[in-house]
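One protein chain omitted, others in place.
We call the chains A and B, going by the order they appear; numbering starts again at 1 in every chain.
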Amino acid sequence: MRRPRFGKLGLRSVALTYLALILVGPLAIVFWRTFEHGFAPAWNALTQPDTIHAFELTLLITAIAVPVNTVFGIVCALVIVRRRFPGKGLLNAFVDLPLALSPVVVGLSMFLLYGRNGWFGGWFEDHDIQFLFALPAMVVATIFVSLPFVAREVVPTLREIGDEQEQAARTLGAGSLQTFRRITLPSIRWAVIYGVILTTARCLGEYGAVAVVSGRIQGQTETATLRVEEQYEQFNLAGAYAISIVLALMAILVLVAMTAIRPKEGAA
Amino acid sequence: MRRRYLALALALGLIAVASTFTPLAAGRGAGTQLSLVAYSTPRDAYAALIPMFQKTPDGDGVSFTQSYGASGDQTRAIIAGLDADVVELSLAPDMNQLVNAGIVSANWRKQSYKGIVTDSVVVFVVRPGNPKHIKSWNDLLRKGVQVVTPNPFTSGGARWNVMAAYGSWRKQGKTDKQAQQNLLRLFRNVAVQDKSARDSVNTFLSGKGDVLLSYENEAIGGQKKGQSLPYVIPKTTILIENPIAVTKTTHDAAKANQFLRFLRTPAAQQVFADWGYRPVVPKVLAKNRKRFPVRPGQFTIDQLGLGGWDAVQKRFFDPKTGIVARIERQVGGVTG
Partner (left out) sequence: MSPASAAAVAAISPRRARVARERATTALSLGFVTTFLLVLVGLPIAALLWEARSDGTQSFWEAISSPEAVAALKLTLGASIAVALLNAVLGTITASVLVRDEFRGKALVNAIIDLPFALPTIVAGLTLLALYGPKSPVGVDVAYTRAAVVLAMMFVTLPFVVRTVQPVLQELDLEVEAAARSLGASETTVFRRIVFPAILPGLLSGMALALAKAIGEFGALVIITGNLPFKTEVSSVYVFGRIESGDTAAAAGVAVVLLALSFVLLLSIGAVRQVATRHERA
């Protein structure tokens, strides 16, 4: 049958052209610009103590935000797909909203809420808690901007696989948690994996909202992306790109690690 | 089984990294700590100045936290509660916002040197060899000349460009109406409006435009980093003045003021000069006159007789009724 082969080639070329133009091209530029002037500028930028601290801070924030959003995402998806309640469509759309806010607006809203003259600013000050311009605000901002991904990945998969197996388990007497662990979770594994990968990539690369609420305190509240901006301001483009490459490599590492934990290929 | 080991290794790796993490500064320790919050460009200068200060008797044992960002961003952060002892911003209206928020005293202008720590001027950054022979503000109005300038509503610093243009035409003898008309023609030639000065330098370096309206210290700073930014100082241009002040919320006013005094010493001003800023101390400026020629038509915002930044801000840059807002609408093809 010759038709499937041509179709396949056609699709492949469309996909690869698209990726070449929008993905591979820009990435190639990033690599080239990093090493355009040799290894030294890139290495210098990466080994400055402030940069190393920035990477640690980014990883710490990511390590907090990703599990939180994963748990939320899975529970949220289960509730949306498997349960009945009024306003389901509203909740579903609401989950995507954080993405529609530009980072400037996220920062503004956080100032309105937690700033000195904000809704809760006074409460934090009275209790001597540093929320803004410190780790808590940065974590909250990061959770906010990476909120929807796990939920968005799991919802369609849950819908697709249907709940016959879960119902069967239940009639056999399995509890909710057992059903979840033994039946639901394995079937949404891929969705969770991709959701975690997207969330992690987002947390690593988040700049705008975190920049605003961080106060940009050198050596303290600068994340890796803020260091990228700093390098850019100082005309050290090689340094800016070098830090970005490390972030990209971290994202790839997470992807490789997660797909290595994948279940055995089932139907594929 | 292999997967489990991989997951374990990853987890251990993360824990190892996390354990090397030094906690965010746990408040002030022994010895004074000063928080410096400034706009983005003087970072390199302060990297040299702070160690210099720490070697003086006044600065002995003083530690610093530093924060650099866009002038408007920093202003808003301080109002929202960012800790600051010393604040340096790129233009006076931003400092006035802090005054309105009760963070800086209204007397900041009464300090030495009127509260200014460094100066600069608006310049034309051109292509090598200046192929379009752009030397004066009228050259910017020629057909086919593409001008790059930041958006005056997203970049506080870009307002210097607008006032430099307007003021220069007034100094040439044009009436207020004619100068405004020229501003309109200028904006018709503006090809890109970046959000910040640094972005506009980047746009120019990426090949767009024939002339970039920028600041002398940006051009010199970029040149120091190996970028090709030849510039022309027009005969008439505005003197950019960067304000600095000690906050009312400072933890150590005496020490903070000592730091400010230090910044006006000849040695410190020379460091600023090395990084492209015009010293405010006349002696030091004179010593560096080769690099910083003073053009005959140079003026300050106050010398325009428009009532200083407060009045100019309202008249020109009010988002609804300002002259520049109206010009942007006209250029965009919207009447009224």
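Basically, contacts are C-beta pairs under 8 Å (C-beta built on N, C-alpha and C of every residue); 3 or more make two chains touch, one makes a residue touch a chain.
If you're wondering where the values come from, they're calculated on a predicted model, not measured in any experiment.
*Asks:* Which listed residue, A:Ile61, A:Met110, A:Ile217 or A:Ala238, touches the chain dropped from view?
*Replies:* A:Met110
*Asks:* Where the complex has a chain not shown, which of A:Ala40, A:Leu91, A:Ala168 or A:Leu185 is the residue touching it?
*Replies:* A:Leu91
*Asks:* Touching the absent chain: which residues on subunit B qualify?
*Replies:* 72, 76, 97, 151, 153-156, 190-195, 199, 202-203, 206-208, 317, 319-320, 328-329, 331-334
*Asks:* Touching residues of subunit A against the unshown chain: what are they?
*Replies:* That gives, for subunit A, the contact residues 3-4, 7-8, 11-12, 14-16, 18-19, 22-27, 29-30, 33, 72, 75-76, 78-79, 83, 85, 89-106, 108-110, 112-113, 118-119, 140, 143-144, 147-149, 152-153, 155-157, 159-161, 170, 173, 175-176, 187, 190-191, 193-194, 197-198, 200-202, 204-205, 207-208, 224-225, 228-229, 232, 237, 240-241, 244, 247-248, 250-252, 255-256, 266-268.
Criterion: only the chains that are shown with their structure count from here on.
*Asks:* Let me have the rounded angstrom distance from the C-alpha centre of subunit A over to the C-alpha centre of subunit B, please.
*Replies:* About 34 Å separates the centre of subunit A from that of subunit B.
*Asks:* Can you list the residues on subunit A that touch subunit B in the complex?
*Replies:* 53, 56-57, 59-60, 63, 111, 115-118, 121, 125, 132-135, 211-212, 215-221, 230, 232-236, 257, 260-262
*Asks:* Can you check the complex and tell me which residues of subunit B touch subunit A?
*Replies:* Touching subunit A from subunit B are residues 2-3, 6-7, 10, 14, 17-18, 20-22, 24-25, 35, 40-41, 43-44, 65-69, 73-74, 76-77, 79-83, 198, 202, 221-222, 225-227.
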